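Omission of a single protein chain aside, the complex is shown with its protein chains in their original locations.
By written order: A and B. Residues from 1 in each chain.
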Amino acid sequence: MGAIIMTTVLGLTGIAIYGLLTRRHLIRLVICFNVLEIAVLLAIVYAGFVEGGQAPIVGGAEAAYVSALPHAVALTAIVIAASSTALMLAYVVRIYRTRGSVRIERVRRWRG
Amino acid sequence: MIYVAGILCALLLAVAAYSILCRSILAAIVGTSVVSVIAAVLFVILRAPDVAITEAVIGAGLVTAFFLIAVDKTERE
Partner (left out) sequence: MRTGWALLFSVALVGCGIVTLIAGVDLDTHGAIFDYAHHSVQHTGAVNVVSAVLFDYRGLDTLGEATVVLATGLVVAVLAPKARTSMLSVRLSLVVLYGVALVLPFVSVLGFAVILFGHVSPGGGFTGGVVLASTAVFFAVVYTVGGQQSYVLPMDTQKRIENAAIATFLLVGFGGLVTGGAFLANAATGIPLGEPGSLLSAGLIPLLNLVAGMKVGVGLAIVVVCLFSE
């Protein structure tokens, strides 16, 4: 299970970084940030995984539990990712209203 | 369970690649929503129910709504 999940995390990171470098539509860049965020979350949650452990809700019988600290970090990271996606999209809409286009090559101005 | 995880991971990579490489922006947004939902299922397989519920609600509800509102306010190129 570990090899599958870490390979997926690496593959998603590679796809997202390729998208960040080559795509020209601003909203597609925000989508690449989102995919990168999901890859990092998968890696964080897998870091606390214990083979044969249960979900971290104390049942009563003594058993092996999956570590709960990465879950708390992942919850915080999900809410912060949603907030930063909203912020980036507010910037994209503001850029469209002032510059008139959403493609990078028509938005960049080197002077002024 | 490991075969289910393997199939879901392969699907995750395929839909993420499609959502970045396709031509229409609306198809890319739907692809992002699907990526979030598959990640929520993977979190359940990794024994993290709180993270799974939160990711499903945010990924399929809030972030998709943000994207659609932003696409509607900028012209669809």
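General remarks:
One rule holds for everything that comes next: a residue touches a chain if its C-beta (ideal position, glycine included) is under 8 Å from a C-beta of that chain, and two chains touch if they have at least 3 such contacts.
Every value quoted in this text rests on a predicted model; they were computed, and no experiment measured them.
Counting contacts over the entire complex, the absent chain touches A, B. Although one chain is not displayed, chain B still touches it through residues 49-50, 53-54, 57-58, 61-62, 65-66, 69-70, 72-73.
Hidden from this view is one chain, which touches chain A at 2-3, 6-7, 10-11, 13-15, 17-18, 21-22, 47-48, 55-58, 65, 67-69, 71-72, 75-76, 78-80, 82-84, 86-87, 89-91, 93-94.
Please note the rule applied: only the chains that are shown with their structure count from here on.
Partner chain A is touched in their complex by these residues of chain B: 2, 5-6, 9, 12-13, 16-17, 19-21, 25, 28-29, 31-32, 35-36, 39, 42-43, 46-51, 54-55, 58-59, 62-63, 66-67, 69-71, 73-75, 77. Note for the complex: chain A touches chain B at residues 1, 4-5, 7-8, 11-12, 15-16, 18-19, 23, 25, 27-28, 30-32, 34-35, 38, 41-42, 45-46, 49, 53-57, 66, 71, 74-75, 78-79, 81-82, 85-86, 89, 92-93, 96, 101-103.
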